[in-house]
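Only one protein chain is missing from this complex, and each of the others stays in its spot.
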Amino acid sequence: MMAIATGREIRDGELAIFGVGLSMLAGFFAQAHHAPNVRTMTEGGVYGATPVGGLPWGIECNRISSNATSFTNAIDALGFLVASGRCDVGIIGAAEVDKFGNVNTTGIWEGPIGPTFRPPKTRLTGAGGANDIACGAKRTIIMVSHERKRFSEKVAYISSPGYLEGGDARSRHGFNGGGPAAIVTTLGILRPHPETREFELASWFSFSNIEEIKANTGWDLKLAAGAHEAPEPTADELAALRRVDETGALRKKG
Amino acid sequence: MMAIATGREIRDGELAIFGVGLSMLAGFFAQAHHAPNVRTMTEGGVYGATPVGGLPWGIECNRISSNATSFTNAIDALGFLVASGRCDVGIIGAAEVDKFGNVNTTGIWEGPIGPTFRPPKTRLTGAGGANDIACGAKRTIIMVSHERKRFSEKVAYISSPGYLEGGDARSRHGFNGGGPAAIVTTLGILRPHPETREFELASWFSFSNIEEIKANTGWDLKLAAGAHEAPEPTADELAALRRVDETGALRKKG
Amino acid sequence: MPHEKLISLAEAVRRYTWDGMQYASGAALPVGSDAIVFGRELLRQNRKDLHAIFHCNTQQLNLLAAAGAVTRAECGFSGLEVFGFANGLRRAVESGRLALEDYSNLAIPLRLLGGALNWPFVPATVAIGSDIQYRSAFAPDDYPAQKKIPMVTDPFTGKEIGAFLPLRPDLAAIHVTLADPLGNAIILGTEWSRFELSRAAKKVVLIADALVDTACMRQFPNLVRIPDIIVEAVVHWPFAAWPQSSPGMYDADEEHMVAMNKALATEEGTAAYIRDYIDGVTDIPAYLDRIGRDKVEHLRRSSTSFLLDPFRQWLLAAEEVAP
Partner (left out) sequence: MPHEKLISLAEAVRRYTWDGMQYASGAALPVGSDAIVFGRELLRQNRKDLHAIFHCNTQQLNLLAAAGAVTRAECGFSGLEVFGFANGLRRAVESGRLALEDYSNLAIPLRLLGGALNWPFVPATVAIGSDIQYRSAFAPDDYPAQKKIPMVTDPFTGKEIGAFLPLRPDLAAIHVTLADPLGNAIILGTEWSRFELSRAAKKVVLIADALVDTACMRQFPNLVRIPDIIVEAVVHWPFAAWPQSSPGMYDADEEHMVAMNKALATEEGTAAYIRDYIDGVTDIPAYLDRIGRDKVEHLRRSSTSFLLDPFRQWLLAAEEVAP
């Protein structure tokens, strides 16, 4: 459902950058279903590839190298096409996200870091290309498992900026991109309030509800204007998803 | 003689950038004679090429494309390898040069341009890669025909910087390169004074003399310490030159 | 086979150009590969007041300037290498009809890099300290020019270096050796600045000497430096760079290089050139006839032809590629 909900955010003809795993599943699902002309890329500069024999496990896994039409490089993909503001939509993941859509993938400190930087208790993967996407893509979609520990009032470390302190805080930094348009979770979809930029509950999946989502969110989650249950996946959507995820490896997760 | 004298300035193993014509003849002469391991490049990012069937008439003339080992691009050649300060020696030409080794290849105004920029009476070719070489190469060699109108107290327009107003003026601009090491002319060789950076007569070719050179120089040309007649081309040098310039097209000029 | 992006030369010019636009040519070095056929069509469609972004001058800029179609130009080099001064451009500059803003051959691609990255400025360690920095043809009274290449303070050392204004041309008409109908392109010979230009321009049209099947791109993805996702349209036009060269495809027509430049030195010569080589030469057969079929065969026998060998099996025949 998470992959379908994310895929619905992608429009036909857009230039879209995916990571691996669910993010790529969502992207290729969109391509197979309603966005046949979506222009796909990865941060490594792989263009024109379609998944063969199961989705790739890595951005440059040979599975994606076997039918690409172009290989370039990181400055091209993340710089010329993403940080420049040219990419329409990027999908990123998060270990922890806060109410302004800021993402932490760097570490868990158990409490604030303090004025002196110290190693995290648990080191995560760092920002990777997600920071560049979060800064540069016209809009981003954040995919994250809906657990209370992952939805914080304020993340310990901002690896990839959402709306920072909220409001127009992004505009102080000269980013070329617009910020997160949605947080798609295992339970529903959160969207930013148009002025405060605080994320609010916009829809819940049929198997969840407002109370469950609030209970799994670490801030006092508001209900967005017009919040509603998300439409169930259609038969067409499910068929498209199955075509993309031949091996079923990812479907079971999301 | 001009090609041989310029070639003598190039040392074995150096990274050297040439333009077309005499400059390339000088470079390939050096490679054929005393600098077999000189690493040659052009500003277009052509690497590993040796002249086949006569020297190329253009930097990307097909003659140089027919046996190159690598083609890259302008930022690589002029930026990464030259403006960076990595290139040991660059050879550039000049329509007009002044006593501090500043080069004009942009236009002839007949007198100073004045506070308002106006089109030149005679438009020349502009700076091209010579400015980048003049700014970035560890040292440059300027090749120019020794005529009074080409040797000015001050050029009307600095297309490629030598020592600007002399002394340590270059250091104000953050260039990565060192400036011109010699002006090799049709009559002899001028070198900069170590402190004032004014170009002085360092040697004259056997067929010329101090008086002729002074008469063809538009500033009061001083004699460098240790000025002397340049050694005659050796038989080995002449043989190497002939091997490089198979067709003889350029030899007659220089 | 999908043909979506294949359009005619006339259609490409109609659709993607307008009077007063910033028009960039994607070329190799001065007398290298430049889609001069695009410029010929610009003249047939009477485009005017162009602001030309040409890394280096080519015969295309020389022609457009001679014909009075360009009022502003930015270049790193404005000659024709061994063919001497570019007479058409020169005449337009000397008469004051065309303002030529001088940069260096590194400054232009760095400005394109900055445009591609959407940076507000690009650090400059070249083209500073000289009259390229101090003199502006676009702002002649600003002397020493403060706005052309202003200084910026390095926050690490406090020292000053220069800052270039990034370039984002409205359109880049980029010459490539091979393209597929989707818009993937292979360049043989140096890229010069075509990689950066293709990302800096707001729109990209490819002009390809030959078309190949997409299978060729899948065999050589590392050679596809311009991917379809950034390309609006593909125009197939053999000898698109003539009289200039295209490594792997054809040599320069040295005779025509000289004759053309000679013609562009005068108003009358330019008019005659347009009459003889541009007006009415609207399709490929007529174009190749005008070059001369013997000449075409001669130029094709280039010492660089072997560079094309690995790709020949995917070349599409004329009947497969008509848009």
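Here the chain labels run A, B and C in written order, and each chain numbers its own residues starting at 1.
Heads up, the rule we're going with is that a residue touches a chain if its C-beta (ideal position, glycine included) is under 8 Å from a C-beta of that chain, and two chains touch if they have at least 3 such contacts.
Quantities reported herein were computed from a predicted structural model and do not represent experimental measurements.
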item: Sole residue of A:6, A:72 or A:203 that reaches the chain not shown, by the stated touch rule; value: A:72
item: Residue, one of C:9, C:65, C:99 or C:117, that touches the chain absent here; value: C:117
item: Contacting the left-out chain in the complete assembly, out of A:27, A:129 or A:233; value: A:129
item: Touch criterion as defined above, residue of A:152, A:176, A:196 or A:209 at the omitted chain; value: A:176
item: Residue numbers in chain C that touch the chain omitted from display; value: 114, 117-123, 125, 147, 150-157, 159, 161, 163, 165, 186-189, 191, 219-223, 306-307, 309-310
item: Chain B, residues in touch with the chain not shown (by the definition above); value: 15, 39, 41, 47-48, 65, 67-72, 75-76, 79-81, 83-86, 174, 176
item: Where the missing chain touches chain A, by residue; value: 20-21, 43-46, 52-53, 57-63, 65-66, 71-75, 78-79, 82-83, 102, 106, 113, 115-132, 135-136, 157-161, 164, 170, 172-176
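Everything that follows uses one rule, which is that only the chains that are shown with their structure count from here on.
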item: Rounded Å distance between chain A and chain C, as computed from the means of their C-alpha atoms; value: 39
item: Centre distance in Å when chain A and chain B are each reduced to the mean of their C-alpha atoms; value: 55
item: Sites on chain A at which at least two other chains make contact; value: none
item: Residues of chain C touching at least two other chains; value: 195
